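Encoded as structure tokens, here's the structure I'll be asking about.
Note that this complex is displayed minus one protein chain, with the remaining chains in position.
The block that comes next holds chain A.
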Amino acid sequence: LGFCFLGLLFFSLGLFLLFTLWLVWLDLLGYNSFRESQSVYECGFDSKDVSRFPFSFRFFLIVILFVILDVELCFVLQMPFELFYFMYGNRLYYLYFIVLLVFGVWLEYFNGLLVWK
């Protein structure tokens, strides 16, 4: 528990560090800024708009596959704590679950969903 506390403490310390760095940085302001350095890194034109990105289906699909596998592995994360106390009844269900997981990945592989193309 003290571990947890220390982690949170340092988390906030990191935030505070960055915030003070930023304040120091703002404080030392006063340099003249040219017009080119105030715009986005682009040659020949000034863009005032946020750059748009067309939706890419491939990224989305593979990230969905990752989410499914992630959730399944979160269930499997519990396994080492029960394993060493000889999980009698649960062992079969864990086996079924892992077999289903691997079967799902095999199906995705077989249908060609994992390739970028």
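Here, a contact is a pair of C-beta atoms (placed from the backbone, for glycine too) under 8 Å apart; a residue touches a chain by one contact, two chains touch by 3 or more; residues count from 1.
By definition in this document, contacts and distances are computed from a predicted model.
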{"item": "Which of \"Response regulatory domain-containing protein\", \"COP9 signalosome complex subunit 6\", \"Mitochondrial import receptor subunit TOM22 homolog\" or \"NADH-ubiquinone oxidoreductase chain 1\" matches, in UniProt, the chain that is not displayed", "value": "\"NADH-ubiquinone oxidoreductase chain 1\""}
{"item": "Chain A residues touching the omitted chain (full complex)", "value": "2-7, 9-15, 17-19, 21-22, 24-26, 28-29, 31, 33, 37-42, 47, 49-51, 53, 56, 59, 62-63, 65-66, 69-70, 73, 76-77, 79-81, 83-84, 94-95, 98-99, 101-102, 105, 109, 114-117"}
